[in-house]
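Some notes on the structure that comes next.
Every protein chain of the complex appears in place save one, which is left out.
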Amino acid sequence: MSVAEKTAGQPETAAPSAPAIELIGISKAFGPVQANKDISMQVARGTIHGIVGENGAGKSTLMSILYGFYRADKGEIRIGGVPTQIHNSDDAIRAGIGMVHQHFMLVQNFTVLENVVLGAEDGALLKPSLAKARKLLTELAHEYELEVDPDAVIHDLAVGFQQRVEILKALYRHADILILDEPTGVLTPAEADHLFRILEGLRREGKTIILITHKLREIMAITDTVSVMRRGEMTATVKTADTSPAELAELMVGRQVLLRVDKKPAQVGQTLMQIRGLRVTDRDGIERLKGIDLDLRAGEILGVAGVAGNGQSALLEVLGGITAASGGSVTLNGQALDLTAHADAGERREQGIAHVPEDRHRLGLIMSFSEWENSCFGYHDRPQYQKSRLLMDRRAMRDDAREKIEKYDIRPPSCDLAAANFSGGNQQKIVIAREVESDPDVLLVGQPTRGVDIGAIEFIHNEIVHLRDQGKAVLLVSVELDEILGLSDRIVVMFDGRISGERLPSETDQNELGLLMAGIDPKEGAA
Amino acid sequence: MDLAELFQLFDSTLRNATPLLLACLAGLFSERSGIFDIGLEGKMLAAAFAAAAVAAWAAAPYVADPFPGQLSGLGLGWTAAILGVLAGIFASILMALLHGFASITLRGNQLISGVAINFLAAGATVLIGESLFSMGGQTPQLSGNARFSGLDLPLAETLGGIPILGPLYRDVISGQVILVYVALLAVPLTAWVLFNTRFGLRLRAVGENPGAVDTAGVSVVRMRYSAVLIAGILCGIAGAYLSMGTSAAGFVKDMTAGRGFIALAALIFAKWRPYPALGACLLFGLLEAIGSKYQNVDIGLFVIPVQFMQALPYILTVVILAGFIGKAIPPKAGGVPYVKER
Amino acid sequence: MKSMPRWVDLFLIPAINVFLAFLVAGLVVMFIGEDPLHAMRIMIQGSLGSDYGIGYTLFYTTSFIFTGLCVAVAFHASIFNIGGEGQAGVAGIGVAIVALTLDQTHWLLVLPLAVLGAGLFGAAWAAVPAYLNAKRGSHIVITTIMFNYIAAALLIYVLNTYLKVPGSMAPESRRFAGGAHIPRLDQMAEWIGLELTRTPANISLFLALLACLLVWLLIWRTRFGYELRAFGFSEPAAVYAGMAPFRIIMITMLISGALAGMMAINVVLGELQRLNLDSVQGAGFVGIAVALMGRSHPVGVILAALLFGVLYQGGAELAFEIPAIPSQMILTIQALVILFTGSLENMVRFPMERLFLFLRLRKEAR
Partner (left out) sequence: QDFKPAVIFDLGGKFDRSFNQASFEGAERFKEEFGVDYREFEIQSDAQREQALRRFAQQGNNPIVVAGFAQASAMEAVAAEFPDTDFTIIDAVIDLPNVRSVVFKEHEGSYLVGMLAAMASESGTVGFVGGMDIGLIRKFACGYVQGVKAVNPDATVIQNMTGTTGAAWNDPVKGGELARNQIDQGADVVYHAAGGTGRGVLQAAADNGALGIGVDSNQNYLHPGEVLTSMLKRVDVAVYDAFKDAQDGNFSAGVQVLGLAENGVGYAVDENNEDLLTDEMKTAVEDAKAKIISGEIEVHDYTTDDSCPVS
């Protein structure tokens, strides 16, 4: 069942006398940056209210103020019509507000139970609290389809499950109002659907939900009303039923945005990369790849779909030279790659493999380096950046960075700013620009548009297609099936470290891919 | 080596380990909360001084009309020692609060603050000591009620007859200064607090992800101050032990002699866990005991240089660290000030 | 986005902080019953008021620059090398070997070889902790602490066994002969016809400044520096970019240790002209404060080292002039300076930022 179908049945909650949330004239500045400017907003009880806006528009800031994480410089908050002072998260929790943050607020080495109980313990001793929480958790899990193993340690859980823990945390604290900041950014479609079912359940119970997302499809599918933010201001609030994705996109970005990828048919050439029996065992001794066979051909985008944790990351990292393989072979243009620990990522780049990593914060960028230093990161030993054997040619690096800024419309257009000062979308553009401009034969791309606003998504997709049209091979890993289906010329699905199926985008759909991702091959099943 | 000799070694080990253990647990609380603490040394030193100074003063007889340079005290009995320990704790807490103010409230660099505290303690103890006692920064030699002496545990003699365990109880366990037992008891207590109480849960969380604690409605600042305060108390006891519970019997400048750094090493060694901390401190204590007991080893062909034996504890630490411990991963948020808005 | 002009950040705030430190130190001096202004005057006068004072100040500064750079370089790679004390101590052996062997020749020969010796020995002493860290994951803080102790033992052993003058009670090598005497600043001044009071400040000062320049080049201009900084910010990212952590850790620590070792040129070759037990005298630890205060930037290191040089020399003068002020006063003042300029600096910075934001907003409003 798709989300849209479910939404058809509107909630039957009575019109509430006072709005659940009322924000009046909220302003917030971070030093010289005005993140929120005189924002007013109302959310009716028992509804799902969407907030959209470009990266850095101030959505997270606004919600963090409501949740007491930041304190507003000006403005008033009313909860259920009552003016409420929210100085810290404790106040917010007392006012019945729960929040699932964009970057999860979980203690990675704690168990689920410990995370849920943290801050909401019943007494000085832990044992009774934990016992009580365990019971309640089972009940909640049952009630809202939120099953998680209470004794699992967070860092062992997939993101989808981590998010459930965040939701459970809020529910455990009896939240009436639930704020979700980009909850689906890291979820697979199946997980996202599951999340929306949960949200619907909550709405049915009369809970109020605020949902921040970059995905207009989700806004259209589940919200009752939607607000658009731009550069710290609230530019519009509309009934979802009265608007369209195109209109929202235009409201957000201030221009028309193409919502689907526009590409010519692929001109597929020779096989560039041949992967045979590739195996990877990680540090903990777990086999992440269990024998992968793939052919990557010139002029095509090969999409790799799969639920996170089924080996896609390992595939990218081993091909990118970050980790060593435990078996198998890879050839590029007929030459075998060194898959041992002796090889490194620099060598791969020399051989023509560029890599846009899944996690730009952890791998792709040095946040405190300036843009121009990031702009050649990984290619810093190329001759064009050297002045002599030891010294780097800073001028060449900057000129090069400026060119890329221009070409890729990176904003703000200053190569001296630190990477941390760019929004997520622009950070991603820095990485894409760097890897694409290195003129690779093969481009490995992981989650190219995660957390990126629609304006930037359009741009990034076009760049990837453009590279393909130059006769290069692209290996695209994404959890966004929309993206996979829209961009790829051929799709493989990974499950449990193996390829569980291969399809052409024209001959498959989300449902079939979803089954393959769960390890079920519908065709074989039929046979 | 006979049993008696072994027990002597253990006995010495226990004494060596006590200040290390207390300081190590202090560091554990602080660092588990995300506040790096290389100021253990300074806190201990300040405490050692304050404890000795106050104990000396409290135990000295009251003189109605002292001549210049004569110490007129309170003439207290055993409470003098208690007063001394409290003074030590107080001094150490002052240092800890300074560290807290710098690194929690002002979000300053925790390493710098720690270095500063070590310097400050080294300077201020002598400065104050000199102006109080005019003995070059030393305190008067402590005696009687102003210091702790060994405590004979019940049945020590009676049980002494039992083979092995008897002498172990009599010669090693029994007869230590009360602060040694305090240190030993602090280990299970710390473990219990850390893993069985609400406070412990929050403490561990705040050192891993302060954001999680904050958004759970718990004050990060308050948690960290509590942790730093506990560290102050433990370092205070450690310092008091040095000046009141050992043969030093008083304060001598720089008398901590690097023990704070060894405690830090033990903490990392123990990967910030209480029972391993006990193990690490005992190991360091044992190595030190061995290093000083067997200084002149003649292995027939040649005599091992004293210096080698003296360096042995440190060499072994390096070897053990390289060989068996693997990577010690500190609390994730350690050393980083909790900044929400930049 | 910067909220304050650069000069406020770099100069005004540190200046205010140093002022505050001295204010508190003044209170302590008053507590001892002395006149703080008088004490202050003696300190400044004694350290900067004469060629004699400046000479000594520069001598101390030189040592602190080296140990400060040692910590700073490693810091850029996120490595906390607190082994400067041991590395400098062991480097003294290298210097002594060169000087004792060649002190019948000329300093022009001895100096470069001694630099080599100091660098090699210092680097060697950093190599083991570095290797253990890079290969076995041993915590570098512990291993470098341990190596400080081991260095002390080694030093005594070497002095007692090999270098001591037979029949002497002191664990010292013999004094280097004239051929190993590197020029002091006053001697160098003489070359250009300037007459200065004799102080131990020597040609190593220029070596130190050169080292600052080289470190600056290394960190911000070379490819290795780029890799080092990248590694310092994020090891996984460095690996992603094809950099080898092992290589970075090793080279960084070797450089760091060699820099600490250079201190022996200043002290052992320049001042003592012999090797003794405690030529380092805590400069390794002062280096930590210097690097932290100097924000690990060579210019910052120079300034911080100078500040500490002033404190050392001014403090000695204070003790000469006012015997009632014990030498520990200097330790206390140092602590206050470290505290105020280092960890309490936000006490001044936060209000300052608000002030400038306010000024800016007002200007924008107009």
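Letters A, B and C mark the chains as written, and numbering starts fresh at 1 in each.
Throughout what follows, contacts are C-beta pairs under 8 Å (C-beta built on N, C-alpha and C of every residue); 3 or more make two chains touch, one makes a residue touch a chain.
All figures in this text were calculated on a predicted structure; none of them were measured in a lab.
Trainee: What shown chains does the left-out chain touch?
Mentor: B, C
Trainee: Quick one: say which of B:Q8, B:S131 or B:S219 touches the chain that got left out.
Mentor: Counting the whole complex, the residue in contact with the absent chain is B:Q8.
Trainee: Give the residue, chosen from B:L74, B:M135 or B:L229, that touches the chain omitted from the document.
Mentor: Of the listed residues, the one touching the omitted chain is B:M135.
Trainee: Which of these touches the unseen chain: B:A248, B:A270, B:L287 or B:A322?
Mentor: Of the listed residues, the one touching the omitted chain is B:A248.
Trainee: Check the options C:E227, C:E271 or C:E345 and report the residue that touches the missing chain.
Mentor: C:E271
Trainee: Residue by residue, what part of subunit C touches the chain that was omitted?
Mentor: Subunit C touches the missing chain through residues 56, 59-60, 149, 152-153, 155-156, 160, 164, 166-172, 175, 198, 200, 267, 271-274, 276-279, 281-282, 312, 315-316, 319-320, 323, 326-327, 330.
Trainee: Contacts of subunit B with the missing chain: which residues?
Mentor: Within subunit B, the residues touching the omitted chain are 5, 8, 11-12, 15-16, 19, 135-138, 141, 149, 242, 246-250, 252-255, 257-258, 288-289, 292-293, 295-296, 306-307, 310-311.
Assume only the chains that are shown with their structure count from here on.
Trainee: Using CA atom averages as chain centres, what separation in Å is found between subunit B and subunit C?
Mentor: 30
Trainee: Calculate how many whole Å lie between the centre of subunit A and the centre of subunit B, each centre taken as the average of the chain's C-alpha atoms.
Mentor: Using C-alpha averages as centres, the distance is 47 Å.
Trainee: Give me the residues of subunit B that touch two or more other chains.
Mentor: none
Trainee: Counting only residues that touch at least two other chains, what does the list for subunit A look like?
Mentor: Subunit A, residues with two or more chain partners: 31.
Trainee: With touch defined as at the start, can you tell me which subunit A residues reach subunit C in the complex?
Mentor: 31-33, 320-322, 344-349, 355, 357, 362-369, 373, 377-378, 380-381, 386, 390-392, 394, 421
Trainee: Spell out the part of subunit C that touches subunit A in their complex, as residue ranges.
Mentor: That would be residues 1, 3, 217, 221-224, 226-227, 229-230, 233-234, 236-237, 239-244, 353, 357, 360 of subunit C.
Trainee: Mind pulling up the subunit B residues that touch subunit A in the complex?
Mentor: Contact set of subunit B toward subunit A: 195-202, 204-205, 208-209, 211-219, 332, 340-342.
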